[in-house]
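The chains shown are only part of the set, and none of them has been moved.
Order of writing sets the labels: A, B, C and D. Residues in every chain begin at 1.
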Amino acid sequence: MIKNEKAKATIKTPSPMTSEHIQTVEKNTVVQTKGFNLWYGDHHALKDINLDIKENEVTAIIGPSGCGKSTYIKALNRMVELVPIVKTNGEINYRGRNILDPSYEVEELRTKVGMVFQKPNPFPKSIYDNIAYGPRIHGIKNKKILDEIVEKSLRGAAIWDEVKDRLNQNAYGLSGGQQQRICIARCLAIEPDVILMDEPTSALDPISTLKVEELVQELKDNYSIIIVTHNMQQAARISDKTAFFLNGEVVEFDQTDKIFSTPRDKRTEDYISGRFG
Amino acid sequence: MASQGLEKKHSIQDMIAQSRNKKGKKFIEKCMPIILVITALISVLTTIGIVMTLIFETFEFFQRVSITDYLFGTEWLPFSGSEPLYGVLPLILGTLKVSVIAACVAVPLGIAVAIYLSEYASDKTRRIIKPILEVLAGVPTIVYGFFALTFVTPILQELIPSLKIFNALSPGIVVGIMILPMIASLSEDAMSSVPNSIREGALALGATKLEVSLKVVLPAALSGIIASVVLAVSRAIGETMIVSLAGGATPTFDMNVTGSIQTMTAYIVQVSSGDAGYGTTIYYSIYAVGFTLFVFTLLMNLLAQFISKRFREEY
Amino acid sequence: GSETDEDATNANDATETAESGDAQLTGTVSGDGSSTVSPITEALVEEYAGVQPDVQVSVGVSGTGGGFEKFIAGETDFSNASRPIKDEEKAELEKAGIDYTEFQVAFDGLTVVVNPENDWAAELTVDQLKKLWIEDGTTKKWSDIDPSWPDEEIVFYSPGTDSGTYDYFDEVILDGADLENAATLSEDDNVLVQGVASDKNAIGFFGYAYYLENKDKLTAVTVDGVAPTNETIESGEYTPLSRPLFVYAKNSALKENEAFYDFMKYTLENAGEMAEAVGYVKLPDEKYDEGLKALEGLK
Amino acid sequence: MKYIDNTDVMKRMKSRLKMNKVWKSIFLIATGLALLTLVILLARIITQGAGYLNWDFFNNFGSRFPEKAGIKAALIGSVYLMLVIAPVSIILGVGTAIYLEEYAKKNKFTSFIQMNISNLAGVPSIVFGLLGLTIFVRMFLLGKSILAAGFTMSLLILPVIIVAAQEAIRAVPKEQREASYGMGATKWQTITRVVLPAAVPGILTGSILALSRAVGETAPLVVLGIPVILQFLPDGLLSQFTTLPLQIYDWAKRPQEEFQFVAAAGIIVLMIFLILMNSIAIMIRNKFQKRY
């Protein structure tokens, strides 16, 4: 597990603990999780999590059902607070500021850290209104600016061509894969810094899955992406780094190719080879 | 795309940052919960209002009539010039007669309708029949009252010659018809919320629809069904116009359902649309009866809640 | 409303008799009370709307007692009553500081009726009525009253215990004794009509208006040899079963509310006619003049 | 070591299938019976009252002549009454529901409010009449006005609306809220822009059904002392008025037989009013049926 306070400043120094340092140029850390614990009531769901998420990378989170993957990424934009019995301690620093600090406005945080969910969850509104939702709640009313944002976001989510002629139709008329890309576009519309994705393709067919995967690859040029997936091949295909969670702990966190070729931990190996999960 | 995105990236976030910290938004965010709590408190105030309204006049009533005479007396003769008697039991009995008859009509029928709609009928049939039944529930009670008096009673008199014009049977049956849709609809809701997966589990074992309905769905929805029955019966207890029109105005303390009766609600209507002088004991008695009625329905509702809490099925 | 000429003819030219319709008034008048009086009031309100369309008269039908309750609470200008005001009510009115004046508006002849097939009991005496109606702990048969009558159980129908009609019958016929327990009581006089009309052994009593409307289905019993008719009731010959109907008016409202004064004046001028039109009996003319005089004194 | 005897199972299968058929017909008959009652009820009313339904009936005030008696004041009065009840009960009901579903923490106070609401739902309407008389007519000096009656009726149907709104709000999937919060929306923004729009069909359906109950109520209005005899239309919310059921009740008690038919005609109007409201509710329900 990794423990480096100022990854930003660290220069390439090979170390057995922080394997990402092997890379030639160390990227900026966007989100740094330090000694983070989370309880649902009495249930200790996340145990002493330490993870650094780098800029313009795709970080995959894998692990068996119930290991805390969703909980972890929901903690990163404090969505987990919607469950009233949640208690946390430790630190999660976004761009250097601890988001767990009560003075940190969640609304502000969430405009920076966007999220795409497992089940496509567009609003039962028109496609246009779905995308414009975010800008609007943040006070952007100018129709022309909104038009621009909508087009740009839909293009960004690689769905503009499919829907440009029916922006006023209800988003529920779209297929699951299109809906999911609408949700991604909706997230892009406020131009977040980090995008969290919780099994974004698990409800999609193979072709839609492929489209979303390609999209993720493109998006990482501009965004830092954290993606939860139960599909290990997917993690292997699209991510730069992979974290393996088990029973609320990070068992291993490393370059994706390393995790899949030469896992250090026996449990990681067992999981990857399909021996459980 | 990438470079363009980068360029514009800051502009949207900048716009967002600009409009943030507007005072109005924060103010609304702070105010709304308070406003909403106030609306929520209105229902509490209503209850307090009801209890207060009833309690003062009831208190005045018990200055004049002893509580034990009221609670345990078996004769209700407030209008007797010589020696008025205020034993509430005949009124309660009248109310019970009507409610029990109503329940006997509505519970089996209502549950049968619910089973039909939830387990046998097609989606389309259900979507047509449910609203029609809701019309039945929405028929004003005075309409039912005249229906009982001018249609059901004469028919029943053909069958039971000794039946009086005013009796407990006819309004009982009609109140049953009135609450039937409530039981049918709420029970149907309870039954349809039993997950299909449980139904499938039973069907996959070779169970017939009947066996699925009676042995799996019904028990699983039991708490909802019982709650609907209790609610419907408490509605029957509180029903006013049907019993005023077709039940008569003679409180009797016997188990006869073919003769004239009076219920608590009918008594309140009788006095409040009648001749009793303001400030007389009779006048105050309607509040005492109203309070009794309130306690009755309160108990019924607590029972309903207890049942649905105690026996709530988790699926 | 659409009170046109045709309307006026139907109303026996009631509108023409109103000489108070010159000055157009506005205002509201509200009343409540007896259901027995309400048909007369309704007729008056209906006609008055043709005379003074801008005066809003509204009348509730909460029964005599219910009407007084609202009168005492100060919510109404006048209260209809099918019996004289009670002592408790007087006391409450005094407590509330409300002065009032009692006006008689019509007679209601209580009518005792039997089924047309009943050929034995069409003529009764007050004593027989007592015997019939007073509770004596037995199940009564017609033969108990007169051995020559059939040996069959009597079926009784009476207005509800809380009605003015019941009160009055109880007072003048039964002298306050309890009414036959087996009687079917109803607040709805139509039910009584139905009951008596459908049973050979039935007897009942209710307001004269209900008898008039159902003459063909019922036989009115003569009491001490007098049949209930407009004449016998107005002349006072039909005793003791005719009773006056009242309107109680709030004095202060008569003074302050011109519309109310005008409506009351209209009432007293036309009540007799309207009463007859809806099946009651008018008072002797002097009575109305007395009322009008008293009214003038309150202006 | 087989416990299930195959031939036995097959033998029983026939009788089980027969039972299934028999009971299916029983359930069907029960449903038919309920519907039949409605048909009889309506048929009787229509045969009695249809003859009196004409333009004059809608355009006349009450009258002592059955053929001239009309329902104008009562119909307009009922409409006015709705105009008070609908906003008051829906605003209070939905507000309460939002509070309970979105803001309230699960504590004693909340469950007390919840319990109180379901208790109120069972309080007889006539008791609400007593409450309205004391509070609105007397204490707030509203008199026997539309406002007083409207407030009373609003409280009467409030619990029903609260429960319907709660259910509608609860039926909005958690994912919808998460999507909104995930965009940085505040709670109130999420409620007004995501939750309420999605819940509106459910809220409206429940509210309309509750309102249709209010249209048909008689007992509380009798207690309030709402007048029946009047020859004018309301000219404001503090005006006196009357309503359909009261007018019908009054007619039905008249001595003249014709008034029975007038009453039936009134009932037809009331039923049309109700069926209209119910149909709107059903239309809303079918049009916006859940799409998640």
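General remarks:
We adopt the following convention: a residue touches a chain if its C-beta (ideal position, glycine included) is under 8 Å from a C-beta of that chain, and two chains touch if they have at least 3 such contacts.
Keep in mind it's a predicted model, so treat the numbers as computed, not measured.
Look past the single copies shown: the full structure has A x2, B x1, C x1, D x1.
Quick note on the criterion: only the chains that are shown with their structure count from here on.
Think of each touching pair as a link: the shortest run of links from subunit A to subunit C has 2 of them.
Chains that touch both subunit B and subunit C are the following: D. Taking A-D and B-D together, the pair of chains sharing more C-beta contacts is B-D. When chain centres are defined as mean Cα coordinates, A lies farthest from subunit D. Here the chain at the heart of the structure, going by C-alpha means, is D. Centre to centre, using the average C-alpha position, subunit B and subunit D are separated by 13 Å. Mean C-alpha positions place subunit C and subunit D at a centre distance of 37 Å. For the pair subunit A and subunit B, the distance between mean C-alpha positions equals 50 Å.
Touching of two or more other chains is recorded for residues 16, 272-273 of subunit B.
Contact with two or more other chains is made by residues 35, 61-62, 66, 188 of subunit C. Because contacts link the chains in a way that matches no line, ring, star or complete pattern, their graph is best described as other. Two chains count as a pair here when they touch; such pairs are A-B, A-D, B-C, B-D, C-D.
On subunit C, the positions that touch subunit B within their shared complex are 34-35, 61-66, 68-69, 72, 82-83, 86, 88-89, 91-92, 160-164, 166-167, 170, 176-178, 183-188, 191, 194-195. On subunit D, the positions that touch subunit C within their shared complex are 56, 59-65, 68, 70, 72, 137-138, 143-144, 222, 225-232, 239-240, 242, 250, 252-257, 260. The residues of subunit A lying in touch with subunit B in their complex are 107-108, 111-112, 135, 138-140, 145, 149, 152, 155-156, 189-191, 218, 221-222.
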